[in-house]
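Missing here: one protein chain of the complex. Every other protein chain is in place.
Note that the chains take the letters A, B, C, D, E and F in the order they are written out, and that residue 1 is the start of every chain.
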Amino acid sequence: MNSVILTTTTRILLPILLLFSVYTLIRGHQEPGGGFVGGLVAGMAFALYTISNGVASARKIFPLSPTTFLIIGLTFALSSGLLSLFLGLPAFTGIWGTYEFPVIGYLSTPLVFDIGVYLVVFGVSSSIIFTLKLKE
Amino acid sequence: MEFLLAILIGGLFSAAIYMILRRSIIKLIIGLSFLAHAANLLIFTLGRVIRGKAPLIQEGSKHITETVADPLPQALILTAIVIGFGVTAFTIVLIQQVYQSVGVDDSDKLKASDQ
Amino acid sequence: MILENVILYFILPVLSISMLLIFIRVFKGPRLMDRVVALDLLVIVGIGSFSAYAILHNKEVFIDISLILALIAFLSTVAFTWYYVKGDIEKDKFDQR
Amino acid sequence: MITYFVIFFMVIGAVFILIASIGLLKMPDIYLRMSASTIAGTFGVASMLIAAAIHFFDLGIFLHVIGVIIFLILTVPIGAHLLARAAYIIHLPMWDKTMHDDLKGKYDNEKQGFKPLGKSAAKPKAKITDKQEN
Amino acid sequence: MKHLLENIFLAFIWLTLTMKFELTNFIFGFAAGFVILWFVNRKHPNEYRYIHFLPRLLSFLLLFLKEVVKGSIRIGYDIITPSHYMRPGIIAVPLDAKTDLEITLLANSITLTPGTTSIALSDDRAYLYVYNVYLDEDVQKSIDEIKNGLEKKLMEVLR
Amino acid sequence: MNAIVIAPIVFPLILGLITLTLWQNRKMQEIANVIGSAVMVLISILLMKMVLSDGILVTQAGNWPAPFGISIVADTFSAIMVVISSVMGLAIAIYSISSMKNGFVLSDMLQKRQQFGYYPLLNIMYMGINGAFLTGDLFNMYVWFEVLLISSFILLSLDGTKLQIEGTFKYVTINLLSSAFFLIGVGFLYSLTGTLNMADLAVKIPQVENQSMVTVISMFFLVSFGIKAAIFPLFFWLPSSYHTPPISISAIFAGMLTKVGVYSLIRVFTLIFITDVAYTHTIILWISALTMFVGVLGAASQYDMRRILSFHIISQIGYMIFGLALFTPLAIAGAVFYIMHHIIVKANLFLVAGLVKRVGGSYDIRKVGGLVNTYPFLAVMFLIPALSLAGIPPLSGFWSKFFVVKAALELQEYFLVFVALLVGLLTLYSMTKIWNEAFWKNNPEKIPAKELVAGLFSKQNIFMTIPIILLALITLSIGFNPEPFYQIADRAAHELMNPSIYINKVLGGAQ
Partner (left out) sequence: MLNIIFIGFLAAIAAPFIHKYLPKISGLLLTLVPLGIFVYLANMIAPVSKGEVLLLSYTWFPSMSVNINFVVDGLSLTFALIISGIGAIIVFYASGYLHGHKKLARFYGYLLFFMTSMLGVVMSDNILALFIFWELTSISSYLLIGFNHESERSRYAALQALLVTGGGGLALMAGLIIMGSVGGSYNISELLSQSSIIVGHSLYLPILILVLLGAFTKSAQFPFHFWLPNAMEAPTPVSAYLHSATMVKAGVFLLARLSPILSGTDVWHITLTVFGGITMLMGASMAIGQNDLKRILAYTTVSALGIMVFLIGLGGPYAITAAITFLVVHSMYKGGLFLVAGAIDHETGTRDIRILGGLKAHLPLIFLGAILAAFSYSGIPPFLGFVAKELIYETTAHFALHPIILTVVAVLTNMFLVATAIMVGVKPFFGKYLETPKHPHHAPLTLWLGPVLLGVLGLALGVVPSWISKGLISPSVDAIAQTEGIKLALWHGFTPILLLSLLTLAGGVGLYYLSDAIKRKQAFFDKLAAFGPEEGYKALLKGLVTFSSKQTNFFQNGYLRHYFYWILTTFMLLVLFTIYDKELYSFLKVDFSGIYFYEALLVIIMLLATYSAIRSKTVLSSVASVGVVGYGIALIFSFFSAPDLALTQFSIETLTVILLVLIVYKVPKFNDYSPVKNRRRDAVLSIAAGLTITLLVMLVLNMPAESSISSYFLENSYVKAHGRNVVNVILVDFRGLDTMGEITVLSLAAIGVYTLLRFRNGNKKSVEENMND
């Protein structure tokens, strides 16, 4: 869209929104939010950027294809679920670290799982947007 | 308030079914999305609604002692919403393909696969 | 207590009436653009209601919901105008829809 | 005391939002309706958010509210701008009492851009009547 | 910009020192930080911009706020009374603003003000077309109002 | 133990991810898929062995005690389903190698399909199918349903031909309706009982004060699962869509997908909704009769092999539901046995149809002919599943029919037995119609089929032939050695008819 006003604003907004999405993801375990909402916000930010600035410009910022995000996300989620099997516990049993990091809290498989969810949701929404935009 | 929500669910359900029975493809899809809304709202309402008591454990306490909204239906609905989104996204693209193949917004033209 | 009453019996009803009015515009159109503008405003009113809600229930969660709402409103507008302008040749006919 | 501040800002916000909604219903053309709705987007919502900020009076929430306000400040005008621009591009009719139009004929269909004021433009398109649908 | 961050940093240090994570305390810390920064940098003209930036920003914000309130009341009045006083039209405002950021901020400020909406930027970026609900009899006067008002103040903040 | 129970769900996803990563590399996907499917067969057989030796296996996902977390439960019934689904998976994996490669003789378009997610979708669909079989949680079942549905949507529409798009559209919309009913039903049940775990539901439902409400809610499940199982009069999506995709997909759909609906019907109507059997199961009984009848009649006027077979699916679903409705141990065992038999046989018939199309040039039996002379081995490979489907003894289909009919006779449901037997005869009619047309009559095209393609065991066709032989051998072994298969079905029926076994295993006496 040939609007300088729009493109300029979206460039400013993108990092803010991505930061916000990560924030939503991380605090999700304690406050409303989580991987879904975070991923959706990131996806929307990405959609906004792609629609305003075009696919080529978006590709520059996200070197990985959306499908890669998706695969990585699924792998994260799945392996976080399967880790407990190696400890003889049922699948998807939460395993918690002992050291509490600031902001993030304990490192844990549910966190990894949530990150997986985030990546998948982000990958999916951006993939759909990409596909649709490329069709233009 | 539950009464109103029950009415709303019924209304959505009615509208959904009426639209599902239309020949217009897009109305059919809208009807299905209303149906999904009705289902979500139904689960939500049946989980007993309560105002301003989100199932969040206050900082400092370990449990929730007061009456709060039932978290499980919320989790279920969230799952259903997200799944619904995936399916809807696919369906919407599918409609577009249907239009490419029949050219009009009329499900009565989709008879080839039954002949 | 007074704050609660003001919100419950003044602020929220006023906002609801606003929503109703806006919705009449959505319903009336006459053009698509009118509807979009109305929906945009609807979201804005939603943000307002959430501030009221945040105060009413003393939950800052609703402020976050507002933020997402704002993002949504923006995104919808961008997407909409993008495609609205794009259908160049047919745009007049298109607008009739 | 703080409560009254909160109530004040809330009421101001709500009233202006109501006014904007009435304006949306009442104004004769799309541009004027948009202009009316801007009140809600800025004055109305900002007042209400400020009320919330005052109510909580907590650093985290204050930053939150500031964040939302900044976000609104960044996005609301862009939305309005884009809509107005689109409305103009597709020749949505203006109120018949519109005084002045510097933009007339400045839109270039091919390049999808707006010519500057000085350069004379191609002939403006035929007038479009605001035919009501329904 | 560096100094703004510095200022905020100082405010946070203040917060940690006092161990009172409250809004008022932050504002106090910020103000104190500002004074300290002014004090430290007052002999270095190159580093002096930030110290001017804040008052200029405040001045711009005040003008902007005034415009917003004025526009809101004006349109609001128009809406709640039965008859229309509007005199709408589109004017071309010649721009001094050059960079993307400048143009964007200006256009957004204009749009945020009830009663005016920036519709389009000319391709050569020399004109901003603005929709104005209450045009003056003399169109030029309306143009000047924007140029000498919002644009001027904004340029002072940004440059 | 924990790993083996959940492996049938997790492993296909891993395989799906591997094939997804190999997105553009068709060859590698093929290899990975065949090896993976073989491993899956081993996993499922191991699961079956453990279930047979140790009884019902339960793992509580997340190590949260039932009924709070999600229980994954392998009883004999679900283990049977998992084994069959993995066998089907292997058969299709092999079949896909050639059906994809030189896809349909003249076109290489289908090669592309593999670069557009055929294998990942197939594997993830298995994840959904196995999930639906193994889950002990009603909402979790909904999730698995959605997984298998959306993958089936895409598989169905993968080539995007006009017919496929139309078929997919009907399939998708009707299934969405079904999902909504399912969800609403789950919502009601949760509200009434406060739980989602099926074992826990079985405990809580009899305690619900208003039992009539439970019966009403069971109707939601009947309709929802009924749509998925394609019972009368909810089956319409099936004949509209099953004949449109390439045959390997049709086969897996015909074999497995409708059985997921049947499985769920059997599961909930033996575990959860058993408080008003006289009402609910009588309704199911009459539905089953109509399903049998309408389905088989639908086939009589068709000439496309895939459509004939599709209509027969409906009819045979009727038989399985019939078994459920009779609700005696023998009838349930019969239904389970019927499912085992039908998945293998129906999928095989579709695969044979694919070969008929390849060597005969068409699915339309009027356009094909003389195959008994040109491809006698194919004729045998057709006759085995076809006669089995028609219930000719001692093939597997005969036993299936026998159990159900015997159970019905014991309950003195004579009219329904009449319908069932009549339907059997009409099935025989349909199968001989295909045989008469495609195999016996002279080739109407006068083009010697051999010029089109080489023999069944040529390099070109061997991968299509192997799975057909494999499945035919299974059919024969069920038919000629029914005892062990019946033992397993009977064991499954025993568990289904005595829900307390299931309940105790899942809740672990914690109730």
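As a working rule, a residue touches a chain if its C-beta (ideal position, glycine included) is under 8 Å from a C-beta of that chain, and two chains touch if they have at least 3 such contacts.
Quick caveat, the model's predicted, so the values are computed rather than measured.
Only one residue in the set F:8, F:120 or F:354 touches the chain that does not appear here, and it is F:120. For chain A, the residues touching the absent chain in the complete assembly are 28-37, 40-41, 43-44, 47, 66-67, 70, 73-74, 77-78, 81, 91-92, 94, 96, 105-106, 108, 110, 113-114, 116-117, 120-121, 123-125, 127-128, 131-132, 135. Touch with the hidden chain on the side of chain F covers residues 13, 20, 61-62, 64, 67-70, 72, 103-107, 109-110, 112-113, 116-117, 120-121, 124, 127-128, 131, 139-140, 143-144, 146-147, 150-151, 153-154, 157-164, 169-170, 173-174, 177, 181, 184, 188, 190-197, 200, 204, 208-210, 212-213, 215-216, 219-220, 222-223, 227, 233-234, 236-237, 239-240, 246, 279, 283, 294, 297-302, 362-364, 367, 372-373, 376, 387, 392-394, 398-399, 402-403, 405-406, 409-410, 414, 417, 421-422, 424-426, 428-429, 432, 436, 439-442, 482-483, 486-487, 490.
For chain B, the residues touching the absent chain in the complete assembly are 1-24, 26-28, 30, 33-34, 37-38, 40-42, 44-46, 48-59, 62-64, 68-72, 74-79, 81-90, 92-97, 99, 104-108, 110-115.
Throughout what follows, only the chains that are shown with their structure count from here on.
Chains that touch both chain E and chain F: A. Contact with chain D and chain F alike is made by A.
Seen from the Cα centre of chain D, the chain whose own Cα centre is farthest off is F. Distance between chain B and chain D, defined via averaged C-alpha coordinates, is recorded as 32 Å.
Computed from the mean C-alpha positions, the centre of chain A lies at a distance of 34 Å from the centre of chain E.
With centres defined as mean CA coordinates, chain E is found 17 Å away from chain D. Counting partners per residue, chain F has no residue that reaches two or more other chains. For chain D, the set of residues that touch two or more other chains comprises 20, 22, 34, 41, 58, 71, 74-76, 78, 81-82, 85, 112-113.
Contacting chain pairs in the structure are A-B, A-C, A-D, A-E, A-F, B-C, B-F, C-D, D-E.
For chain F in complex with chain B, the residues that touch the partner chain are 139, 142-143, 146, 149-150, 153-154, 157, 160, 162-170, 172-173, 176-177, 179-180, 183-184, 186-188, 190-191, 196, 239-241, 243-244. Looking at the complex, you find that chain D touches chain E at residues 16, 19-20, 22-23, 26-28, 31-32, 34-36, 38-39, 41-43, 57-59, 62, 73-74, 76-78, 80-81, 84-85, 88, 94-95, 97-104, 106-108, 111, 113-117. Those residues of chain D lying in contact with chain C across their complex are 3, 6-7, 10-11, 13-15, 17-18, 20-22, 24-25, 30, 33-34, 37, 40-41, 44-45, 48-49, 51-52, 55-56, 58, 60-61, 64-65, 67-68, 71-72, 75-76, 78-79, 82-83, 85-87, 89-92, 109, 112, 128, 130, 132-134.
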